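Missing here is one protein chain; the remaining ones are kept as they sit in the complex.
The first chain written gets the first letter, and so on, giving A and B; residue counts start at 1 in each chain.
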Amino acid sequence: MSGIPFFPHAASSVAREVDTIYFIWLSVSAFFTCLIVAMIIYFMVRFKRKSEDQVGVEAHGSAMLEIAWSGIPLLICLAMFAYGTKVFFDISKPPANAVEYFVTGKQWMWKIQHPTGVREINDLHVPVGVPIKLTMTSEDVIHSFFLPPFRVKQDVLPGRYTTVWFRADRVGQYHLFCAEYCGAEHSRMIGTIYVMPVTEYQAWLSGGTPGKPPIQQGQELFATMACNTCHMNGPASRGPDLHGVFGSEVQLASGRAIHADEAYLRESILEPTAKVVSGFEPLMPTYQGQLTEEQLSSLIAYIKSLPKKSEAGQQAVVKPAPVKGGEG
Amino acid sequence: MSEAAHAHPGLHHQFDSYEQQRQSASLGMWAFLVNEVMFFGGMFLAYAYYRHRYGHEFAAGSHSLDISLGAFNTAVLIGSSLTMALAVRAAQMGRNKAIVAFLIATMVLGSVFLGVKVIEYSDKFEHHHVPGPSFVWHDEAGSGKYAGADPFKIQIYFSLYFAMTGFHALHMIVGIGIMLLMLRPAWKGKWNLDNHNFVEGFGLYWHFVDIVWIFLFPLLYLIGRS
Partner (left out) sequence: METTLPTAELPERHYLNQGQGIASWLLTKDHKRIAIMYLLGVTFFFLLGGIMAMLIRLELLTPQGDLLEPDTYNRVFTMHGVFMVFFVLLPVVPAILGNFLIPIMIGAKDLAFPKINLLSWYLYMIGGGLTMYAMVRGGVDTGWTFYTPFSSTYSNTHVMATAIGVFINGFSGILTGVNFIVTIHRMRAPGLTWFRLPLFVWGHYATSLIQVLGTPVVAIAIALVGLERLFHLGIFDASRGGDPVLFQHLFWFYSHPAVYIMVLPPMGVISELVAAFSRKPVFGYRIVAYSSIGIAVLGFLVWGHHMFVSGQSVYASVVFSVLTMLVAIPSAIKVFNWSSTLYRGSVSYETPMLYALAFLGLFLIGGLTGVMLATLGFDVYVHDTYFVVAHFHYVMVGGAIVSFLGGLHYWWPKMFGRMYPVFWSKLSALLVFVGFNLTFFPQFIVGYLGMPRRYWQYPAEFQVWNVLSTAGASVLAIGFLLPGCYLLWSLKYGKVAGPNPWGALGLEWTIPSPPPTENFDGVPVVKGEPYDYQTGEEIFGILGKEAHVV
């Protein structure tokens, strides 16, 4: 990179749309700035005070002008609002086939886990052309995961999951920042995004630190934390069976039904009595403080991978299915 | 503006007439009370948000409060509003001794309220119901009715309980302090038929503090007690 940078790289279609908004606004701003400045300078020169006691010529206002200069900016603003909102919805809704990574922020590093189990810190390797969804949480304060080449960022909160997604379409190395001030080393909570051709990414994956895939880790945790004693014991078990629970409607003891998403699973592990499933006693102890955020993520990944009972038979078999495929 | 108006003993130099001064004082007090509404409003918003999320725990926390003490305090405060109104009335009629008597009655009732609050607070300390590392929750009162209430969320209830009643009590302490300062001028006859702005304004403040409690009592004490 040489010379003075004026403009950031764009590496996704969303990024180019954001840039389009930027350019439209820049043109509109330049137009109005020039118009008003020219108007002011012209009036200043044309109507310069000629003698010490000269007064201005009365003009009390004009309804037509007022309507024009509130109406025209209003229309421009509303048009830009519509376009900006469209892009915002694109940014907010990950495609269904997105590959899911887990990101944990803590003072002051980003811990990233690939679906294969490969972990990295402050680096993010992604294949080009593949939609990638990051599910993120924080172990301490609020952070914000900022990916400039894709023009997206999302605050990362303690006690909650947030997501951000992108589809890189240009190979290269880019910055990765924490954008929400988080303490002393905030400006060192940065890293590099490596957008690689798919084959190179595969090679990198196999050369990377071999870790267990999150689903497998979750399965092992499920056993060591003795979850299976209550949740995998057939019809007589003390806890609800978890096969196919993710994405389903769960009937609660309170009479309410709830959509079982990540937040619900997380809450049920950390605060089991918050939403008790209909037909079960609130017996489960809390796991608050016993699991790290990464362990929680892998447990949830495992639970999400459990297929519906009818398809899986009695045994909890883990298929190396894509993360989203659990409902299958 | 006229000489007669200037002669009014209670007129401040910046006003032209006593009527203007009276209206200004009244508007000022109302504007200040609007600000107070917003101040408590922030806490009521937090209360509404968490009660919606943690209704079960809020009911559990509420059940551990002593409803008879709360009801007693409500009665005491309503009584103090009455004596305050009588003090304002006495000021409007220029009866010095009656103003003093009713102010003292209001202060006594206010102090009774604060005394009961102290008993309730110390009860919370004894039972470790104060949020923080020493917080302990046993479901003693509910006899299983609130089984499974999450102690973490009950702490949110008690956080709001202490914040809201604490700021309310602070307002009462300030009010009692101001009444102490009012005793001397009241006795000396500062307030009379045409100079009673200050007592009226303070009366508004005291009624406002009462009204806050009228909201706090059901919101904090009466959850799930149908």
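Rule of thumb we're sticking to: a contact is a pair of C-beta atoms (placed from the backbone, for glycine too) under 8 Å apart; a residue touches a chain by one contact, two chains touch by 3 or more.
Keep in mind the model is a prediction, meaning the values are calculated, not measured.
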Absent-chain interface as seen on chain B, which is shown: 1, 12-16, 20, 23-24, 27-28, 31-32, 34-36, 38-43, 45-46, 49-50, 54, 130-133, 150, 152-153, 155-156, 159-160, 162-163, 167
Interface with the undisplayed chain - residues on chain A: 1, 4-8, 14, 17-18, 21-22, 25, 28-29, 32-33, 36-37, 39-40, 43-44, 47-50, 52-62, 65-66, 69-70, 73-74, 77-78, 80-81, 83-92, 107, 140-142, 144, 146, 148, 151-155, 157-160, 162, 175, 177-188, 190, 271
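By definition in this document, only the chains that are shown with their structure count from here on.
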Chain A - residues contacting chain B, complex: 271, 273-274, 276, 282, 286, 288
Contacting residues of chain B [partner chain A, same complex]: 147-150, 152-153
